[in-house]
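Complex shown without one protein chain; remaining protein chains in place.
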Amino acid sequence: MSGHSTYVPKSNAGKWLEERLPIISLMHGAAVSMPNPRNLNYWWVFGGIAMFMLIVQIVTGIVLAMHYTPHADMAFSSVEHIMRDVNWGWLLRYTHANGASMFFVAVYIHILRGMYYGSYKAPREVLWLLGMLIYLLMMATGFMGYVLPWGQMSFWGATVITNFFEVVPFIGDDIRTLLWGGFAVDNPTLNRFFSLHYLLPFVILGVVILHIWALHVPGSNNPLGIEPKTKQDTMRFHPYFTMKDLYAIVLFAIVLFYFVFFNPNFMGHPDNYIRANSLVTPPHIVPEWYYLPFYAIVRAIPDKALGVAGMFGAILIMFVVPWLDTSKVRSAKFRPAYRIFFWVFLFNGLLLGYLGQVSTTDDFLGIHGVTNLLISRIGTIYYFGFFVVILPVLGLIEKTKPLPNSISEAVLGVEGAKAEAEEMAANESKA
Amino acid sequence: MHNLTKNITSLAKKSALVLALASSFATPAFAAGGAISGGPEFKHVDWSWAGVFGTFDRAQLQRGYQVYKEVCASCHAMELVKFRNLSEAGGPEFSKAQVKVLAAEYEIEDGPDAEGEMFMRSRKPKDALPSPFANDNAAKASNGGALPPDLSLIAKSRGHFSFKDMFMGRDGLSGGPNYIYNLLVGYEDEVPEYITKYYDHKNEEGLKADPDYTESHFELGDSNFNNFFPGYKLAMAMPLDDDSVEYSDGTKATLAQQAEDVSTFLMWAAEPKMEIRKSIGIRVLLFLIILAGLMYAVKRRIWENVRH
Partner (left out) sequence: MADTSKVEEPGRRDFLYIATGAFGALGVGVGAWPLIDQMNPDASVKALASIEVDISSVGEGESITVNWRGKPVFVRHRTAAEIKLSVETPLEDLVDPEEDAARAEKPEWLVMVGVCTHLGCIPLGEAGKYNGWFCPCHNSTYDTAGRIRSGPAPKNLEIPKYTFISDTVIKIG
């Protein structure tokens, strides 16, 4: 990361530290002098936003843990104690609950941006893998966090998800018992989920640091998908991208706090305001919205074991995308056919999200004879087909558009780039 | 100018996507009543507390407490609400002295005393509203096997947080109280015609298609008919009628008035910090919008001479 640093310590204390631990030049290289492609658009701000949301979640989470009691008899009341008695407790809890959703919104956009512009392709495969690992850890953290209020949806969500593990051959039963710490979801389950829910965000933070490290070796991809060649193609990270990211973070915070203050329960489920009851199952068990596409996939597959395998496979297949995509061209800007399949993939994801929370036997949007189950199956086939058929085959047969010579030529035109290059050279010789 | 248009378009695209995500994942509307059409319309009450600037009407909350206390509390507990809450800002705002008197009307077991004996004392502001039954089993035994739910969070655990409500400035929370209101006014002495007609029609169609078709009818049994309860069969008998309580402030206690008052009280009980939440929220959002404007100016100033 320190490769790009132009930091030279000025004070004696700075020199002293630099010789012993070059942490300032490391951070300088990562957040100040790092060269970034000048043509990044606003889709590139969501990495910074996701980082901001992670910090919001960790800070509010630590504070909430000061008041929460991870015991089956007291968890529900302790959450209500936070809402009613703790100073600003309602604000902290609503921020944490809605923050989780908004964190996922940012990360989903971040992932989809990477898919659209081919950011996962060489030499950024490790960057992508680390990102997927973060996503997987977020899913686990979010799930365990949703269990903590110990409402009906917490309890039954935990029951359904842990029962997925039963399909593992031979040892499924044992894994499930191990997760539960008993013969059903109960106090030991709640306790360990709390412990892990507190731990995992720090693991995520660690992987985020690796993710940033892996970003700074090849540098950011860009909307053109071609590597920067000359100094003209890039800008310093600070102030250009720091200020752009901060501006975007403030805009994102407006959306977050709109939900926190004016619609705090919109993304939750009413049943979670009912105390967990191990003898009554709610009529519809619906996971948090960010799992819904995967929940639709598990329900679309008739066999239990295959369904669970399909659900986990749907997540794991994302890890190997860099090796499934055979196209030499990164950006969808120059891949007219891929662009269409991508938008269909996005729409299909939203559709599966919708299908994840409606009854499978009902008619799809009221169309007689077309069940939600049928549409879920078509959606599932497209989801997997996109990865295992479209990505490998399309790369081989697609006729891509010609790529520009360089980023600066694309932005400034051939003449403009030449003029700017000359000016820069003149300035440098002056200096 | 070019920059600005570009930014606006990309922002518009971004927000469109966020909204698309949100809308497609919105939780399904709580089914009010069953699926049978022809019943009375579900009323959306024009709550004083709905919307970004909405606040509770103190007098209404106090009346709502009276309905709760004189009617609901004989079967339903409210263990998360403490008497002291009744005098806190943003609630019914009884005076501290009034709350002491209200609390002292009930007793609570305390102890052990110096001799190790449990004893009864009158409730204090720090104590919870009383529970009518010692435990769930006792509550079921006294109510024909049906458990009257605790009412502390009923307004948030029923009904939906709908997308429409969100943009209608209804706080997204009015689903619950609307449901409670409609439930309270939605009782019928006899099974109404639209239900019997529905079954008659179904049987007729069924017999046409298959002569061995077994007819089905709506059986009320020991339950009470309610137009807005899922499945229409509600264990709770009609709790309110005109003049079930006599309001001390002289408001005429019609059924609709009482239902509105108690629904509002239950909304407050479930979300006691709603008023402070909204008032701080307006300031936070205003602040963020100004900050966003400033940040936008800074960003533009920095990128002024850079084509990108």
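We call the chains A and B, going by the order they appear; numbering starts again at 1 in every chain.
One rule holds for everything that comes next: contacts are C-beta pairs under 8 Å (C-beta built on N, C-alpha and C of every residue); 3 or more make two chains touch, one makes a residue touch a chain.
Computed from a prediction, not measured in an experiment: that's the story for all the values here.
The chain not displayed here makes contact, within the full complex, with A, B.
From the options B:R58, B:H201 or B:R301, the residue with contact to the unseen chain in the full assembly is B:R301.
Which of A:H71, A:R236, A:H284 or A:R339 touches the hidden chain is settled by the complete complex: it is A:R236. Of the listed positions A:V59, A:L137 or A:I378, the one in contact with the omitted chain in the full complex is A:V59. If you put the missing chain back, the residues of chain B touching it would be 82, 84, 88, 113-114, 125-126, 287-288, 290-291, 294-295, 297-298, 301-302, 304-306. One chain of the complex is left out; on chain A, the residues touching it are 35, 38, 59-60, 63, 66-67, 81, 84-89, 91-92, 231-236, 238-239, 246, 408, 420, 423-424, 427.
Keep in mind that, in the parts below, only the chains that are shown with their structure count from here on.
Inter-chain centre distance (chain A to chain B, centres taken as mean C-alpha positions): 34 Å. Only residues 7, 10-11, 14, 17-18, 20-22, 24-28, 30, 52, 80, 85, 149-150, 152-153, 156-161, 163, 166, 171-173, 175-176, 270, 272-273, 277-278, 280-282, 284-285, 288-289, 291-292, 295-296, 298-299, 302-303, 306-308 of chain B touch chain A when the two sit together in their complex. Only residues 38-43, 77, 80, 83-84, 90-91, 94, 105, 108-109, 235, 239-240, 243-244, 246-247, 250-251, 253-255, 257-258, 260-275, 284, 286, 289, 292, 350-351, 353-354, 357-358, 411-412, 416 of chain A touch chain B when the two sit together in their complex.
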